[in-house]
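This part shows subunit A:
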Amino acid sequence: MMAAVVFFAVAFLAFLGALALVFHRHPMVAGLGMALSTLSIGVLYVLLRVPFLGLFQAIIYAGAVMVIVLYIVMALGREETGPRVGSVQTGLTYVAAALLLLQFYWAIVRSGAGPFPEGSALAPVTSGGTSYPFGTIQAFGSLLVSHYSVPFEVASLLLVGAMVGAVILSRRSWS
Partner candidate 1 sequence: MSEQDVAELIKNPEFLAKVDRLVKSYPRPQTALIPILHLCQAELRHVPVEFQAFIAERLGLTPAHVRGVVTFYEMFSEEPHGRYLLQVCKTLPCMLRGSEALLEHLQNKLGIRPGGTTQDGRFSLITVECLACCDGGPSLMVNEALHKSVTLADADRILSELE
Partner candidate 2 sequence: MTEVLKLLTRNVGKPNSTHVDAYMGSGGYEPLMTVLHKWTPEQTLNEVKGANLKGRGGAGFPAGLKWSFLPRGKEVLKYLVCNADESEPGTFKDRLLIENDPHSILEGIIIAGWATQAAGCFFYIRGEMPAGARIFQKAVDQAYAKGFLGKNILGSGFNFDVWVSRGAGAYICGEETALMDSLEGKRGQPRLKPPFPAGYGVYGVPTNINNVESYANVPLIIKNGASWYTAIGSSSAPGTRLFGISGHVKRPGVFELPSGVTLRELIYEHAGGILGDRPLKAVIPGGSSVPVLRADQIDVTMDPDGLKAVGTMLGSAGVIVMNDSVCMVKALLNLMEFYAHESCGQCTPCREGTHWLELIVRRLEEGGGRPSDCDLILDVAGNIMGRTICPLGDAAAMPAISFVQQFRQEFEAHAREGRCPMRDVRMTAAI
Partner candidate 3 sequence: MPLIRIDDQEIEAPQGETILRVALKHGITIPYYCYHPALSIVGQCRMCLVEVKGAPKPLTACSTTIGALPPDKKIEGKYDMVVSTKSETARKAQRGVLEFLLLNHPLDCPICDQAGECQLQEYSYTFGDPASRLEFEKVHAPKRVDIGPHVVFDVERCIKCTRCIRFCQEISKTGELTLSERGVHTRVDTFPGRKLDNPYSVCTVDICPVGALTSREFRFKERVWFLKSVNSVCQECARGCSVRVDAYKGEVLRLVPRDNPQVNGPWMCDYGRLITERMKGLDLAGRPLLRSGSAWQGYEWKDFGAALVERVGGSPASKSESWAVVLSGRLSLEEMAGAQAVSQAFFKRSAGPVPDVAWGEDDELLIRKERRPNLMGARLMGIPVGEQNAPLSGLFAGKKAALILREDVVGDAQGAEKAAIQKALGAMDLVIVADSSFTETARLAHVFIPLAGWHEMEGVYVNFLGVAQKTARAVVPPRDRRPFHEVASLWLTAAGHDAPEPTFLGWHARVKESVPGLAETSIKELLPHGLQVLDAPAKKKVKKGEGA
Partner candidate 4 sequence: MTITLGHYLILAVFLFTVGVIGALTRKSAIIVFLSIELMLNAANVVFMAMGRYFGQLDGAVFVLFILAVSAAEAAVGVAIVVAFIRRRGTTDIDAANLMKW
């Protein structure tokens, strides 16, 4: 019961943030909407019994990525850019979005997951193939460094590459 209330509240906030991001003219508010959205999604992770991932979401998305983005927006000044209302592309986009929604709905229904059948209730917490309880850091860590060790290393390479790239891109000059 409690979980349901929290879920709807958080889902609403997440959606609200998303709408703010896309439709608010103000880039600063838009960015804040995104931050709200990511934070809410982080709470969803906690509801999904992976609390530390929710906190990571908060630290990385809200605390780092969004702060940097907002930082840029702030540094740019108060430029306001709205959606391209009325252009052909906007119209087509809405049509495409509607089609997309229909398709997803169809897919969900087809998959038997929705709308909200009792049977699709989330499973009780299990160990999930590891020796640690579901959602604990230990479980997560052991999965990460055993099964996913190669992707983990690749991801770290990617991060290093991104870091180098960002530094190169934002250098003012090579002097």
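Methods note: contacts are C-beta pairs under 8 Å (C-beta built on N, C-alpha and C of every residue); 3 or more make two chains touch, one makes a residue touch a chain; residues count from 1.
Regarding candidate selection, all candidates are chains of the complex that A comes from, given by their letters.
All figures in this text were calculated on a predicted structure; none of them were measured in a lab.
The candidate from 1, 2, 3 or 4 that touches subunit A somewhere in this complex is 4. Contacts from subunit A toward candidate 4 in the complex involve residues 1, 3-4, 7, 11, 14-15, 18-19, 21-22, 27, 30-31, 34, 37-38, 41, 44-45, 47-50, 53, 56-57, 60-61, 64-65, 68-69, 72-73, 76, 79, 81, 83-84, 89-90, 93-94, 96-97, 100-101, 104-105, 108, 113-118, 120-126, 128-130, 134-135, 139-140, 143-144, 147-148, 151-152, 155-156, 158-159, 161-163, 165-170, 172.
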